[in-house]
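The complex appears here minus one protein chain, its other protein chains still in place.
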Amino acid sequence: MSDPTVLRDNNRAFTEERDWVKFHDPKSLLLALVGEVGELTELFQWLPAAARAQEDPLHTQAGEELADVLIYVVRLADILNIDLSEAAFRKLNGSSTRYPADQFRGRAPEKT
Amino acid sequence: MSDPTVLRDNNRAFTEERDWVKFHDPKSLLLALVGEVGELTELFQWLPAAARAQEDPLHTQAGEELADVLIYVVRLADILNIDLSEAAFRKLNGSSTRYPADQFRGRAPEKT
Amino acid sequence: MSDPTVLRDNNRAFTEERDWVKFHDPKSLLLALVGEVGELTELFQWLPAAARAQEDPLHTQAGEELADVLIYVVRLADILNIDLSEAAFRKLNGSSTRYPADQFRGRAPEKT
Partner (left out) sequence: MSDPTVLRDNNRAFTEERDWVKFHDPKSLLLALVGEVGELTELFQWLPAAARAQEDPLHTQAGEELADVLIYVVRLADILNIDLSEAAFRKLNGSSTRYPADQFRGRAPEKT
């Protein structure tokens, strides 16, 4: 994978070149994100639980929909001035503390 | 931002250390992704359209929820053997061709 | 509006006549529900906040997508043996108690 700041910057340039910044308020981008997540879930909804989507066309389609989701996540972080990579590493570190491996081994954390 | 392969690898190590790989089939991870997207939308649902979430605690909370969304996107790409960064750049390039800047300036593309 | 038990029963008959009951486990139906929610959000994502979708084709499309969402909500309730109407009235009554009108007038409840 390459530098995520490049993805953010290309994404921003793409938006600015089309004068679409005016559409990119947080609530609109969130709805667009949900739309892409929905396109992704539709690929998997009727597949068996064990399916891993390793064959085409599903593999390529899943990559395209995941990419669309990522693009909106990166764009949302950009307009909200969030350092997404930093936030993700901090969250993962927090989870490591919150769910000690020896206490949660093989056991899904319950939602509270 | 730092290297996204590190995020993927840390994510994978976190999962393996807890023996949670068995929970991470695509459909389960998709439902978890939706859960995190829902936590993100709840932060913004009653805010004015113009709100940009620049103040805390909202700014930090939005970063945490976006991070959770990214973590599941990265984890899904990992189990599906998708090069997420490559897929995102390809998608963005495809959109540049599909929506020429001079034809779509200031005009949102219609969903078809 | 007509009797919601008829909608549930027609929905169930539609599924059984096609031998699709085997696809309708909770996780699969939830992913299908998300897909329909995504089709609904895509209709509104780039519209102004004030848009109310009173004109066609948007009005009809919104009705169709909301209907799809409802159909999966009703189907999920059916397979989970949930009396959806009873649950909805109980929830609404609970919210009336939880958010007394005189304390929450004009003020959105914060997510906690």
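Letters are used for the chains, namely A, B and C, taken in the order the chains are written, and counting of residues starts over at 1 for each.
Heads up, the rule we're going with is that contacts are C-beta pairs under 8 Å (C-beta built on N, C-alpha and C of every residue); 3 or more make two chains touch, one makes a residue touch a chain.
It should be emphasised that the depicted structure is a prediction, and the values quoted were computed from it without experimental measurement.
By the touch definition given at the top, chain A reaches the unshown chain through residues 27-28, 30-31, 34, 42-43, 46, 48-49, 108, 111. Along chain B, the points of touch with the absent chain fall at residues 23, 27-29, 31-32, 34-39, 41-42, 44-46, 49.
Although one chain is not shown, part of chain C still touches it, namely residues 1-5, 7-8, 10-11, 14, 17-20, 22-23, 25-28, 30, 33-35, 37, 40-41, 44-45, 47, 49-54, 59, 62-64, 66-71, 73-74, 76-77, 79-92, 95-96, 99, 101, 104-106, 108, 111.
To be clear about the criterion, only the chains that are shown with their structure count from here on.
Same-residue interface: chain A and chain B share over half of the residue numbers found at their contact.
Chain B and chain C have centres, each the mean of its CA atoms, that are 25 Å apart.
Averaged Cα coordinates give chain A a centre that lies 1 Å from the centre of chain B.
Under the contact definition stated at the top, the residues of chain B that touch 2 or more other chains are 27-28, 30, 34, 49, 108, 111.
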